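One protein chain is absent from this view; the other protein chains keep their places.
Chain nomenclature is as follows: A, B and C, assigned in order of appearance, with residue numbering initiated at 1 for each chain independently.
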Amino acid sequence: MNTASGFIKALESGTKHLFIKRFTLRYPEKKLKFDGDGYQFDPKRGVGIAGLRGRHILFHDKCTGCQLCSIACEGIAEAIGMVKIDEHWKQNKKNIMPQIDYGKCVFCGLCVDACPFYALYMTNDYELSSFTKSSLIYTPSQLAVKPRYDGDVEIKIDSKGANHG
Amino acid sequence: MSNLEEKIDEAKKLSMQIVKETEADRLMTLSVGPQHPGSGHFRFVIKVDGDYIVNVDPDPGYVHRGHEKMCEYRNYFQNLPQLERPALHDSSNILYSYCLAVEDLVGINVPRRGQFIRAIASELDRLVYTQYWLAIYGIFLGHSTMFMWPAGDRELIIDLFERFSGHRVTHCFSIPGGVRNDFPYNFKEKCLTQVNYFEKRLKEYEHIFYNNPLFRQRTEGVGILPKEDAIKLGVTGSVLRASGVPYDIRKVEPYDIYDEIDFKVQHMKTCDSFARSYIPYLDMIESCHIIRQLLDKIPESGDVRVKLQGNMKGPPGESFKRVESGRGALGYHIVSDGASRPYRVKISTPSFRNLIALSYLLVGSKLGDMPSIYWSLNYWPIEADR
Amino acid sequence: MGSITPDFRFGNLVGSIIQLVLVILAIVTVLILPMIFFTLFFVPLPVVNGQVLTPYLFFSMVVDPSRTLPIVKFLMHTALFKAAIFPGFLFASLIAAATIFIERKLLAKMQLRVGPLYAGKVEGIFQLLADGLKLISKEIIIPSGADKPIFWLAPVMFVATSAAVVSLIPVAYGWVVADLNVGLIAAFALLGFFPLIALLYSWASNSKYPFIGGLRALHQMIAFEIPFFLSALPVVILSGSLNLTEIARSQHIFWNIFVMPINAFVFYISSLAELERIPFDLPEAESEIVAGWLTETSGMIFGLIQLGSYLKLYALSALFVILFLGGWYGPQIFPHELIPGASSSNIPLLKIIALDGLYNAVTVNSIFWFIVKTFGIILLMLITRGVNPRIRIDILLHTGWYKLIVLTFINLFVVLTLIYGGILGPGGMILPK
Partner (left out) sequence: MDSNIELKNENILLSVSSEILKSITDKFSNRIKIIYDIHNRSKIMVEPESLVETAIFLRDNFGFDHVESASGTDYPKEEKIEINYHLGTYSNSDLLPYVLVLSTKVDREDPKSNSLINILPSVELFERETYEMLGVYFIGHPRNERFLLPEDWADIPPLRKDFRSKGR
């Protein structure tokens, strides 16, 4: 009679799930919380620091315009182009800084690994949708702004099953 | 009178045309095409005689991106993001074998903690991939709950990946020389709680799916691949282990720290589509067991990566390394001639090797069996086309 | 980040709403009111406190409360009301709509997800309305080689047949659209149409996958009609008549399911097969033959077929309730009078609120129990959908012919021995007829 017991156990397992809490994360209302503020790389120790690989952030006071990030991205997505900027920085002789085209970027973070001057990090912000492709190209000044991302929901596991808090 | 004879001749001629039903009339060619809900990005043309499949002609190539040619234009680090795309859900394993091949070529060995982290990432990725494969297997058999549960529970592991590798699926985490970053601060407890809860969830699949008599009827005794034919066809992974050959690269040719881990190679002797669908499930439980061992054996501190120069030059020579990915043995054969770009990269993916078993198994089976046989081969079209 | 489309002006929105309201008002006054007047001359109007109602008096019922109840009572008992509204089409499609919504929510909850959420502020209440409007607005694509007349006629026949089956179902004593004394055979005869329609439609859509789906629908429904009829046979023997109302009334003490549980199970399984619900989802098995005989449906054709299949779901579970679960019998919960002492008082407004002429406790109670039992069976069918995979065509035919037909005979013998033993059935000890 294992067919009958098979059916009954399946039905029982199905109805049991009617009382487990729903797992879906209701995205626009609640957003996931990430610890740390984005993926960073420490060129001296040659190892990265765990963090979400979202939109880049460029520190103008550290960037020397050495184009290493654009050379690193050449083989992958050609998303980083160097662009003239108007203000003049002491350490940036040629006054050029990376401009990232998020229509092409695959967020692999190899440009952050390639930057030897702690100038390019990644942040937690992943909401970059826009109406036109051209507005996906972020100029260095746009990259300098630290995005505000306030997610506060985490996966909680309790007797009533796992759910997004 | 004459036109009467003409009419008679004409009628006679017409009746001649109605000939006996030839073999071609009986067969109906069906294209289980790239848009077909039952085949993913892959097409195979089947000739059906009534309910029986008579001839199968697989026609892959719809998602062929030429990864091997692309490898020849990029240096060893720039290859990582594009090489992880074919097995998108198993990205740690497909990069693992690439990194092993490059390290074998250059002759460096990865610090111990880096090896542990890389092994944990690849085991977690095996869970993510097998869950996704199990979900599609459920919907192929019309079991919508079996699609939703694995697709939902997979989120527990993807959340772990988000914490330490920064991305949900395309994490590009292992790199020639180790891993890109260390675990975040309280990763160990979170990983243990979520993996333990994940294993508790796995038990539910047995009640609703594997022990469901209807599922058993549809898969037991269907698509028999005997042991000798499995060996002769050179299939790999769960398809091979379901035919009674306990061959698992992690046990047979242990790479990194897999020789310190004890785990059983799950294999069954029934060689049918039920065994091929049950082995990945047992592998998942085994992987949870391995992750727990790895987590308490991991050295507390130590660096995770050997710093290699950005566009390092590969010494002339070649190397071939294999890794047990979610679907089977995934090998990289890298030939380098001293430049910073590999001269030739050959990716031998498990799906490409299992494709040969598809026509062997489908011929003679029923049309209703097509989804349960096809997807039990653990065939991932994107990985087979490369 | 997201911005509303640039050229949105609030003024235009308000203007268009006002314009819409004006157009509706114009149509109502010019067109609809005369039509109502015109039809009222032909509709037989009731006699209210001694006067034959004229159309003008008819409209006065809005003002004079004492007239409303008798008119409403009269209208409720006309055949048109029964067929179109209560036990007929509107009632069934409301239950079908509720089933669709509950199915999506229940399946979602069983699969730990949320189901429709954003249509309508509260948990996706208006999702059905949204789907309906979408289906109506979608274009009906007729494939090039299709046989056009049959292509759009088959869905209409599909809904008509399932509505016909619905019309045979008695909801309470006296409340049935067509009270045939061969009700059960008529229901089965109508159910015989469905494979024909499925095959006609799939043949008309002139493409390979629907053709295979249509043949499978044919095989499946014909294979399961035999156990379907055999499982209802003991019920007929026990209750001594084919009339569905008689069958229901014969179970006022003793539900049939206690005598023939196996037959109830077989009836349930074969009704799943008739409905092409998940374990027997073959005619429209999406992973093998794209969407089976539904592949070429689009727009309102798909809407009609969905409505038809959920009407059939209601009809078959109601049939199950009548044959095995004692139709509308259940403990009397409803009070005899909504407001005690209302009928004796002479305040017209109180009478209207208490619906004294209209409200009949026994009917309301039987309708309530009928709906509760039907939703119980529908819930069972929905849970089976969430729990089982699809089975293969040859296993389906094998179970249909070998296993289910044999099962029906067990209960047949049980019932026959009970009748010849003089315990049950017409003239038996327990159930004096």
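Assume a residue touches a chain if its C-beta (ideal position, glycine included) is under 8 Å from a C-beta of that chain, and two chains touch if they have at least 3 such contacts.
Just so it is clear, the structure is predicted and the values come from calculations on it, not from any experiment.
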item: Partner chains on view for the chain not depicted; value: B
item: Options B:Ile46, B:Val195 or B:Leu233, residue touching the unrepresented chain; value: B:Leu233
item: Residue in contact with the excluded chain [from B:Val245, B:Val306 or B:Val363]; value: B:Val245
item: Of B:Ser31, B:Asn211 or B:Ser348, the residue in touch with the unshown chain; value: B:Ser348
item: Chain B residues that touch the omitted chain in the full complex; value: 60-61, 64, 66, 68-70, 73, 231-235, 240, 245-247, 251-254, 259, 264-267, 317-320, 322, 329, 331, 333, 335, 343-344, 346, 348, 352-353, 355-356, 385-386
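Quick note on the criterion: only the chains that are shown with their structure count from here on.
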item: Selected interface, B-C versus A-C, where C-beta contact pairs are more numerous; value: B-C
item: By mean Cα position, the chain sitting nearest the middle; value: B
item: Intercentroid distance (Cα basis), chain C paired with chain A, Å; value: 51
item: Inter-centroid spacing, chain C versus chain B (mean Cα positions, whole Å); value: 46
item: Numbers and ranges of chain A residues touching at least 2 other chains; value: 7, 10, 13-14, 17, 23-24
item: Contacts with 2+ other chains: residues of chain B; value: 145, 152, 208, 212
item: Chain B-facing residues of chain A, complex; value: 2-3, 6-7, 9-10, 12-14, 17, 23-24, 32, 34-36, 39, 45-53, 68, 72, 74-77, 106-110, 113-114, 122, 155, 157, 162
item: For the chain A and chain C complex, residues of the former touching the latter; value: 7, 10-11, 13-15, 17-18, 20-24, 26, 127, 129-131, 161
item: Complex contacts: residues of chain C adjacent to chain B; value: 107, 110-113, 208-209, 212, 278-279, 281-282, 285-290, 385-395
